[in-house]
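Right, one structure below, let's go through it.
What you see is the complex with one protein chain gone and the rest in place.
Moving on, here comes subunit A:
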Amino acid sequence: MSKKQENKQQLYTDEYFEKGHWLLKIRQTLMSLIGWLAVIIPIVITITSFWASFNPRVPHIWSYHEGILEIKFIGIILLFAFVMSGIFSISMTIIQNRKRQRLVQQWPTFNPINQKKRENTIDTFIDKRFGNKEFRENVRTYNVQPEQNLDTDEIHKLYDEYHINDLD
């Protein structure tokens, strides 16, 4: 076994694919087969019955007039829903593309004034806590004191203090 394979972690367990557990395997296989049959059989019955309403030679189980009407009805409703959602999504895509071309790619859609203020605020904050930029970029070793660590949400609170948090 290579080292790489050894390092692989088993993140789940599944008794079905392990050795043994024969009862479990039989029961689950049976259940899944029944499940699939419960899907396929009604579909086949419905399709053949509907098909038979046009061509009586097709083998079918039922041929009630109300049933055929119901299938037609649901077909129309589904087609209607499909076309309506198509109209909506295509139109919105066209508008969205135009908006991207004419607005989003042309102008900053965030507020650049507050962005600048945030930049300045965080610069002063860092300068105050860790020394100015020139010092920070040229110092060889620097020990961060425990009280210099950033608290949870400290920057967030800093922005709130100056009312420049555009995210909330």
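We take it that contacts are C-beta pairs under 8 Å (C-beta built on N, C-alpha and C of every residue); 3 or more make two chains touch, one makes a residue touch a chain; residues count from 1.
Note that in this section contacts and distances are computed from a predicted model.
Q: The complex has one chain missing from view, so what does its UniProt entry call it, picking from "ABC transporter permease", "Potassium-transporting ATPase KdpC subunit", "Sugar-binding protein" or "EAL domain-containing protein"?
A: Looking only at the record, the undisplayed chain corresponds to "EAL domain-containing protein".
Q: Check each of A:L24, A:I40, A:V58 or A:L103 against the chain that is not shown and name the one that touches it.
A: Touches the omitted chain: A:L103.
Q: Consider the whole complex, including the chain that is not shown, and state which of A:I26, A:I45, A:V58 or A:I113 touches that chain.
A: Looking across A:I26, A:I45, A:V58 or A:I113, the contact with the absent chain belongs to A:I113.
Q: For the chain left out of this view, which of A:Y16, A:F80, A:F135 or A:Y162 touches it?
A: Spelled out, the listed residue whose C-beta touches the missing chain is A:F80.
Q: List the residues of subunit A that touch the chain left out of this view.
A: The missing chain touches subunit A at positions 69, 72-73, 76-77, 80, 83-84, 87-88, 91, 94-95, 98-99, 102-103, 106-109, 111-113, 115-116.
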